[in-house]
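With one protein chain removed, the remaining protein chains of the complex are shown where they sit.
Labels run A, B and C following the written order; every chain starts at residue 1.
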Amino acid sequence: MSRFAEPPDPVFQALNSSISFDHRLAPYDIEQSRAHVRMLAGAGIVSSDDAATIERGLEAVGAELDGGLFELRADDEDIHMAIERRLTEIVGPVGGKLHTARSRNDQVATDVVMYVRHHARTARAALHALMRTLVALAERHEDWAMPGYTHLQRAQPVYLSHHLLAYFWKFRRDHLRFGFCLAASDELPLGAGALAGVNFDTDRHELARALGFGTVAENSIDAVSNRDFVLDYLAAAATAATHLSQLGAEIVLWSSQEFGFCEVSDAFASGSSIMPQKKNPDAAELLRSKAPRVAAHLIGLHGVIHGLPLTYNKDLQEDKERLFDASDTLELTLAAATGMLEGISFQRERMASAAADEFPAATDVADLLVGRGVPFREAHGVVAGLVRHALERGKQLSEVTAEELSELAPQLDAAYYALLEEGAWLESKRSEGGTALPRVREQLERAHAALVEASA
Amino acid sequence: MSRFAEPPDPVFQALNSSISFDHRLAPYDIEQSRAHVRMLAGAGIVSSDDAATIERGLEAVGAELDGGLFELRADDEDIHMAIERRLTEIVGPVGGKLHTARSRNDQVATDVVMYVRHHARTARAALHALMRTLVALAERHEDWAMPGYTHLQRAQPVYLSHHLLAYFWKFRRDHLRFGFCLAASDELPLGAGALAGVNFDTDRHELARALGFGTVAENSIDAVSNRDFVLDYLAAAATAATHLSQLGAEIVLWSSQEFGFCEVSDAFASGSSIMPQKKNPDAAELLRSKAPRVAAHLIGLHGVIHGLPLTYNKDLQEDKERLFDASDTLELTLAAATGMLEGISFQRERMASAAADEFPAATDVADLLVGRGVPFREAHGVVAGLVRHALERGKQLSEVTAEELSELAPQLDAAYYALLEEGAWLESKRSEGGTALPRVREQLERAHAALVEASA
Amino acid sequence: MSRFAEPPDPVFQALNSSISFDHRLAPYDIEQSRAHVRMLAGAGIVSSDDAATIERGLEAVGAELDGGLFELRADDEDIHMAIERRLTEIVGPVGGKLHTARSRNDQVATDVVMYVRHHARTARAALHALMRTLVALAERHEDWAMPGYTHLQRAQPVYLSHHLLAYFWKFRRDHLRFGFCLAASDELPLGAGALAGVNFDTDRHELARALGFGTVAENSIDAVSNRDFVLDYLAAAATAATHLSQLGAEIVLWSSQEFGFCEVSDAFASGSSIMPQKKNPDAAELLRSKAPRVAAHLIGLHGVIHGLPLTYNKDLQEDKERLFDASDTLELTLAAATGMLEGISFQRERMASAAADEFPAATDVADLLVGRGVPFREAHGVVAGLVRHALERGKQLSEVTAEELSELAPQLDAAYYALLEEGAWLESKRSEGGTALPRVREQLERAHAALVEASA
Partner (left out) sequence: MSRFAEPPDPVFQALNSSISFDHRLAPYDIEQSRAHVRMLAGAGIVSSDDAATIERGLEAVGAELDGGLFELRADDEDIHMAIERRLTEIVGPVGGKLHTARSRNDQVATDVVMYVRHHARTARAALHALMRTLVALAERHEDWAMPGYTHLQRAQPVYLSHHLLAYFWKFRRDHLRFGFCLAASDELPLGAGALAGVNFDTDRHELARALGFGTVAENSIDAVSNRDFVLDYLAAAATAATHLSQLGAEIVLWSSQEFGFCEVSDAFASGSSIMPQKKNPDAAELLRSKAPRVAAHLIGLHGVIHGLPLTYNKDLQEDKERLFDASDTLELTLAAATGMLEGISFQRERMASAAADEFPAATDVADLLVGRGVPFREAHGVVAGLVRHALERGKQLSEVTAEELSELAPQLDAAYYALLEEGAWLESKRSEGGTALPRVREQLERAHAALVEASA
């Protein structure tokens, strides 16, 4: 018997019901409930027989869920009620004992944090696969020259391996970020009850161990109001998605006829409904497009929690769809990035020819002057004048005559022309972390070490 | 001499110039440059004499900046150029050697990450102060009863100390979050040059040590394109601001005449321009109002980086104002929260009388039935019937007669009336993390331990 | 035959496919296609016979869709291809002529703008219903006094009708906003082809008429890249959702035991899984919770379009889920708000007793002084002193003795006590738009007029 005299309005039911999405929590709910009832029996709060009956029932419900045989009923408001309803159908009224010393408030928080922890681990594995792919790709293209850009202007040549490894380190930070996410969600909410704790001396640490948590939430009010773990997951996912968007954007750019640096495999491209010649890098565009989606989920959840009084408020129900969509999006785009990179082919000639442009050597010419004692700023000015002179005459730098040179930059001589022979300045970037081949090779070693560490 | 034939358009200059905000990087820029020039001398790239001259010059510039004597010029595009310009005015052309083996790209990234690290530490200290204040406040109000709410409905009574400590644990997670921010920003970008490394075998590890970094960024392209540390700071700040907004919202609520649970001191309130009787909890409202601001900075920066090709693009200039405003906002609101809580007074009688409502005992009545073997769900239904019966007759639960009771809940007896004597059910929440006093005291001990840990 | 040698990767397919959500465009796609083929026949581009066959086929496909009989195939990438595939199954190869003089780019843009226009109209109708409910509610509670709040502090009493009508005008602006949305989406994209127009002299104005548009998009490149209409819809929806969140937040507040101003009907509330006495205003909480969701969709789409080169890019596919979820959310919350308000009951006594507090009269006392020639600022100061004096002594203003009065505010006399008789100051707010009853009645008349106008 309910204290309510009136049935819910269908519009309210549609708004209030969460089962259309929270059914995804079912496996966590079953796992949680099994651990909970075992703990209740261990603490003598329910009898061992009842606990065994309930656990068998939960197993049966779980099997129905796994097998797609679980039937929802119109009045199943959420997955937690649906499971308990079905449990009671199977094992009888004793099923009602499962909810002893528990409230939906701590139950939901626990399901959600379990989901977060599972998917933080999934994200780490997917990031690891992508990182591995990037290392392999870098190794296959170790000494392929390409232009490095700033402001999308050719700036200094680099090796493709070096450029690819830049992404490696970004995704490795994402891996660390999901690691923090796991560390920061290591406290079990279950046992907080509705908000104040429960009337039983439950063994929460036992429960924590059973469910893979390091410890228990220290404060019941915090436990039921806390959604930091979702924010942490979304923040990590948003940053990873932003990195993926940069990778996607570069592949789109490089796939253009104008760049012509790479071609994605047919398996990751699509055609046009009207233009038969088109091969569109859709996968790369979609990688680019998804970051605002994940970031919007993050700010959306911040918005929900903003100004919300403690403890549980229905508003918190808004955490789930965002979280689910973010994890789906992230896992799919990580897999797509990995697959797309595995099948991509780079165009060595196009890249090399773009990298052969002499103007990027200008920094090195300036550094030549620095080596001769000219302060950098002054050297910069001298070379800028040379560049302008050459551009105005449609010349490459090496086509500037010795006469012109002696007038524009009297400190320069034959070393200038020597330097301008292609390639010299690629190997000159020999500082640690630079693009010179020996440095790239050191970097690859460290990347391998980081891979090993990340898989631990 | 520049390669440009035409001066910048004033509109472009206004759009392009960053000095109106990036002047805040000055102390980091000076510190960085001093370490840089020392390293250059150590590596034999500039002479010790030149280095000493430059360092003296930088000291002088720093003194001018500190003393408010530094004069900007209209064509100082950013603080880095302004400092170098002034340096050269002071020490002559040798100042131009400072920029050897460095580019504005790695220089800016380094200044910004130094700013982030400094302010992550500041945030930790401010969070620590707030946590300390919360513990002291909880200790002063250890056994003050108040209603705990779910859905803003009175649910179960709790102690005010327990409610205040819920915030303690939230802010402690924020403290950990800024800790991650420090760990994740421990790699020095300096030495990456424009994007590809530099033409000198610089000692980046020495530089890292000098500037308080644990190691160096592994990849020069990543180093100049990376702004993850700003995202990490903003994500941590947004979550802290969201927690502050919840605290602020509750103080606003509790300050209403209807709640009447607390009164902020005059020092943190304001009056009305038209209504002389008003005392408005402005500080609490402003705490509430700032979370969307910080969260917007976070999503805004995600937006800027989204789809941005590597390496440096001017768009990255958009990182600074957001970061500065976020750190200003966070530091000011943390200080205001601490100050406001130090002066707040709670109204013991109002809280106690609100907590004395008998209906929150309904869960305990249900648990009484559970103790007698009634499955929880069934017990819940029985008590819901009792509640509805009482509400319809305008009675408190203890006013239900024994006759009514035997009809509505035959399993209940005198224990029912005993339980309904005020207070019993506050102490009954004896599970770990619950509101029973012994549990709150355990919690306070752990809070003290966490304070010690956080100050390490 | 495709130009592709390799089938799509399943991961790519999962990422690329939009049919799981764009199936909702089906009715618009059918309507569009029918109009398109009629136009093609009219312009002599396909024969009348072929057109008739195709139209019959489209009718059949539409019937299958309406009847839930349409079967998707695994390789139906989007709803447009699925419909055309099914059409060709039904009518044979002639179905392929439907795509003459059309591209998926202009086709999708057209479906989406049709969806927007349909749902802008739906939103207007739902807003109208809510506005009607607010007017009826205001009329039923015309002269019920309640406190008006600023900073959540009681400020000046108002009539409940006046407070409810404040929402009326907010929703009426939302109604206007969706009106702009319709006006700004009045240009048909269809006929723009892939991006450059089509090779046929199609009659786009005829098509526009048939599909309910006022005119055609002037530029084919703009037409296929334009999603302003989605941004306009989302902006209007976000503002409406923000208004709903304010309404929801106030109902939550007023439903607390502390305020006790109203009670939502059982049909829009829910109970607790553990606390049988609870009646939670879930519907109101959900109204409050949804605004960040819609606003996040808006900023998310801005994020997708930000920096996107013209014309069509796959990223634009990200417009749909946001739009669909925003319209679902808005329509459901508008209906819930209307339903909830229809069944709400206000507590006259609680409101009146809260409004009887004398301190809100302080402004009127100040105005009494103003009427006697005291400058407002000075009057404000005098009354602030009186208030402080009374508060310190625990007195209401009317309990200040004549002696005290003559000392603190010598300009005041018997008129002071007369004014403080309850109620006077409610009717004193007689400026246009104020809360005095005659003004509220004028306002109700204007609200009725606005309702008539809005239903036109």
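The definition used in the following text is that contacts are C-beta pairs under 8 Å (C-beta built on N, C-alpha and C of every residue); 3 or more make two chains touch, one makes a residue touch a chain.
None of the values given here were measured: they were computed from a predicted structure.
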| item | value |
| --- | --- |
| Contact residue for the chain not shown (choose from C:V61, C:A101 or C:A126) | C:A101 |
| Of A:R56, A:K278 or A:R372, the one touching the omitted chain in the full complex | A:K278 |
| Absent-chain contact - pick from C:A196, C:A402 or C:A415 | C:A196 |
| Touch with the omitted chain, as defined above, among C:P27, C:G42, C:G343 or C:G381 | C:G381 |
| Options C:Q32, C:Q107 or C:T239, residue touching the unrepresented chain | C:T239 |
| Where the unshown chain meets chain A, residue by residue | 147, 149-156, 252-253, 255-260, 271-282, 285, 299, 302-303, 306-307, 354, 357, 359-360, 362-363, 365-366, 380-381, 383-384, 386-387 |
| Chain C, residues in touch with the chain not shown (by the definition above) | 1-5, 84, 88, 93-101, 105, 148-152, 155-158, 162-163, 165-170, 173, 176-177, 180, 183-184, 191-202, 204-205, 216-226, 228, 231-232, 235, 238-239, 242, 245-246, 248-250, 253, 288, 291-292, 295-296, 298-299, 302-303, 305-314, 363-364, 367, 370, 375-382, 384-385, 387-388, 391, 425, 428-436, 439, 443, 446-447 |
| For chain B, the residues touching the chain missing from this view | 2-9, 11-12, 14-16, 77, 80-81, 99, 102-105, 193-194, 265-277, 279-280, 282-283, 285-286, 288-293, 295-297, 299-304, 306, 313-315, 317-318, 332-333, 335-336, 339-340, 343 |
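Note that in this section only the chains that are shown with their structure count from here on.
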| item | value |
| --- | --- |
| Chain A-chain C separation of Cα centroids, rounded to whole Å | 33 |
| Multi-chain contact sites of chain B, meaning residues that touch two or more partners | 149-152, 155-156, 253, 299, 302-303, 306-308, 363, 381, 384, 387 |
